[in-house]
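Below is a slice of the complex: some chains, not all, each in place.
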């Protein structure tokens, strides 16, 4: 409602789509939980509808089972064959992906950073 | 806050409150001297329990209680609902309680003071919340 910058520079969740040669990079930032998992799932599926997607969670600080369920649903969609995941994953996110065996269900992209 | 002192707060049982509840709990865990992973474990377990309150309990509020005693951090997520109710049509994958079990030392499901409580225990290296 206002243009004035507020003290709240840290929204819980942000999703950025960057077009790259060969497809899109979907960058997720912040935290995925029940209040943000739907946006995450919907936007990711929509991006997959347009072709290859690299999911970049390198700036994601938290994910709970709502996020795991969202990925689970994305993986059930045929378009998930276009999905690869950037291997840079922060420890808390890695932990829940491992705990739920989701880590083994994902295809990891060659890292493009050095 | 010292051993034996009790932190209690209420939050509306709405999706956006879940981040606040887990943030509060993990901040208190940090004051118990836990590692980054320890604080994250508390955040994760509380996130699961608070999510369950919003999805399953029908309660209008999430109650968070944190207390340190006997070298342990006791974190309770409570609601005014009927307790864990079997739902054949649960929208979730059923990962919440097993995740809580995995990251906590133990957890208990009980009724107390007319509330449904999920009471989780974590280590508290400093013995109290500083």
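Points to keep in mind about this one:
Lettered A and B in written order, each chain numbered from 1.
Following the convention adopted for this analysis, a residue touches a chain if its C-beta (ideal position, glycine included) is under 8 Å from a C-beta of that chain, and two chains touch if they have at least 3 such contacts.
Keep in mind it's a predicted model, so treat the numbers as computed, not measured.
Whole-complex stoichiometry, in terms of the displayed chain labels, is A x2, B x2.
As a convention for this text, only the chains that are shown with their structure count from here on.
Taking the mean of the C-alpha atoms as each chain's centre, chain A and chain B sit 26 Å apart. Listing the residues of chain B that touch chain A in their complex gives 15-16, 18-19, 22, 36-37, 40, 43-44, 47-48, 51, 54-55, 92-93, 95-96, 99, 102.
Against chain B, the residues of chain A that register as touching in their complex are 12, 31, 33-35, 62, 64-66, 68-69, 72, 91-92, 95-96, 99-100.
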